[in-house]
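All protein chains of the complex are present and in place, except for one that has been dropped.
Up next is subunit A:
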Amino acid sequence: MLNCKQASQLASRAMDEKLPLWKNIALKMHLILCRSCANFTWQLQFLRKASRRSKSNHSFLLTDEARQRITNTLKDNPAER
C-alpha cells in the first residue's frame, strides 16, 4: 500500500507521462481511500490550468513596445556586423 508521500509523487508524475500499469492501479486505489491525496490531484489540475492560462493571460509576455525597443537597439548595435 502506498503512503501519501509516494502517492503524491506518482500523482505528480502522472501529470507528465503514462504511469506503468501497476503503479497506476496502486495510485488509483490510494486515491479512492485518501481524501487528502485526491485533493492534491485536484490541485495539480488547477495548477496545470493556471500555468497554461498564465501564458496568454498574463504578464509573461514581452509587450509590443518592449519588443520594438529591443529590436531597435539590436539594429543599432555595432557588434552586429
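The working rule: a residue touches a chain if its C-beta (ideal position, glycine included) is under 8 Å from a C-beta of that chain, and two chains touch if they have at least 3 such contacts; residues count from 1.
Methods note: contacts and distances are computed from a predicted model.
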item	value
Candidate names "Uroporphyrinogen decarboxylase", "Cell division transport system ATP-binding protein", "RNA polymerase sigma factor" or "ABC transporter domain-containing protein"; UniProt protein name, chain not shown	"RNA polymerase sigma factor"
Contacts of subunit A with the absent chain, listed as residue ranges	3-6, 8-9, 12-13, 15-17, 35-37, 39-40, 42-62, 66-67, 69-71, 73-74, 77, 79-80
